[in-house]
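What you see is the complex with one protein chain gone and the rest in place.
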């Protein structure tokens, strides 16, 4: 249990109400009980404020009047909630030390926790306080920064580098070979050795079953503070700028450079060899086949409809060019007629 | 070998022909040998019936006349085939017991089979007769129901719950953190702790490399009898109703609620915070960006064509609005002219 005045002393904000109220955790406006803190940031949930049973609510100044319970007032309630939630929910830390079933072919600091059935190859380096979950495989010469957390069954291939404070979720594969082949005269494919690395900055989170391939000659580079959701595919030699965020199932093909501070929506695809400027937002489901040279929101999805409507409308897509021709012909005939009459 | 009359005694249906005929397994009409059972359900394969070498065929009443061999007649031949095939092909069950290489930090029933190099964390619960394949990682406090089968290299994170009779394929990750961040003033991202669980009902199948994230505050919930194919992404706080089925590579973004008895096609994407009614069918490849409030089939894919045709037609997509304007202008000019002449 922590008191509201403790929270405000630590994180700032204005307290409205009794600072001695204590809370044991955070919940939504709808579900919070009398010993829980809640928050209001999305205006969609404003209607739930009046009926909340929370002990107190983190909210913006303009919502204070409508709050029936104690409040912590801050211009950015969602950010404030994130900070308090982190403080109240420290990630569980397994004890330091190497599990007897792990195979560790290198030296690791005493503060590191290496879980059951892990393999860490020769020459790999693991930073202080880092946790390597059960079943992870860390290849020879790979480096993982300090204070990082690798969930179970992560693979980091030989020679790749991950910065400090990384969070990598289960099933992620960092440093598989990029997809590069030269076509031989008989149509068979000759593999291009992928001799680059993956180099990941500090404070990066990588989602479950996400794959980041090593570079062909140069490295694949993920900037500081990048956040990648699940099942993202990053091809060889891609570069992603600092603090860019990508939602689930997005993919970036080879050698494309994505700027800093971008937001790539879920299932968006960016083809290879492009440049995406800083601050670009790509909407979910959009297929990007050209470079984007200025910030802004870019979209290219198709609307869905009932299957019957779709059958009628989308058949026309094969004839758009013919429709445009017909319009032009009509314009000419009509102009001709207008001249005459 | 089982006799046809044994099959009919067990599963019903009408036997046409000699009940003492014995079969050793099931094959397609085209490939079945004289000691195999076959089935006809898709009318596309009707033409293969006359030439089949099968010992007997499971089929619908209207196909009986054309069948050159013994037949088991039932209104639902595909369902009948499924049942017979399950009976003839019980999944291989490794012996009960804990493999000496496994690390099991909890008590499990004697009927459970725990494979090589498995990790099961403290406080986890495994139901009777469940099989945990090689290399699986089951986090602390997770629960897996009885009679379940986890194929090798599955990850179930701390505190998540899986119901009875689950089948989970290799590489699936249940309970990685949802993707939630608050943006700080300097553009960096502050992680929202994901303190909810994944709660999966009974009789659920989860495909290879599928990911289901844990909830932010509340849980992510998968209903009874749901079937998920490979490489599906289910984001945090999604709810999926009972008996909904999703094909490969489909994805559902955060907090969306999908109803019961839905069918989501392969590679379909549903964005976050939507409501999808019971009984909705989303066609493969469709991008769903609005709630769907009634059952039916919904589609939104684009036709493919030769690249040259595509270049001509799809360039027009950027000018649809201008085309509509031109049509309106033509209509006005023509009306004007019609008035005059």
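Chains here go by letter, A and B, matching the order in which they are written, and residues are numbered from 1 within each.
We take it that a contact is a pair of C-beta atoms (placed from the backbone, for glycine too) under 8 Å apart; a residue touches a chain by one contact, two chains touch by 3 or more.
Values in this document were obtained by computation on a predicted structure and should not be read as measured data.
S.K.: Thinking of the whole complex, not just what is shown, which of B:96, B:274 or B:302 touches the missing chain?
M.R.: If we include the chain that is not displayed, B:302 is the one touching it.
S.K.: Which chain B residues would touch the chain omitted from the figure, given the whole complex?
M.R.: So the residues of chain B touching the unseen chain are 25-28, 31, 76, 78-79, 81-83, 85-86, 88-89, 91-92, 99, 101, 115-117, 133-135, 151-153, 167, 169-171, 203, 205, 207-209, 225, 227, 229-231, 243, 245, 247-249, 261, 266-267, 284-285, 301-307, 310-311, 314-315, 317-321, 323-324, 327, 330-331, 334, 337-338, 341.
S.K.: Could you pull out which residues of chain A are in touch with the chain that's been left out?
M.R.: 101, 103, 117, 119, 135, 137, 139-140, 153, 155, 157-158, 171, 173, 176-177, 179, 181-185, 187-193, 195, 209, 211, 213, 217-218, 231, 233, 235, 249, 251, 253, 269, 271, 282-283, 286-290, 296-303, 305, 309, 312-317, 319-320, 323, 326-327, 330, 333-334, 337, 340-341
To be clear about the criterion, only the chains that are shown with their structure count from here on.
S.K.: Rounded to the nearest 5 degrees, what is the angle of the rotation relating the C-alpha atoms of chain A to those of chain B?
M.R.: Chain A sits rotated relative to chain B by 120 degrees.
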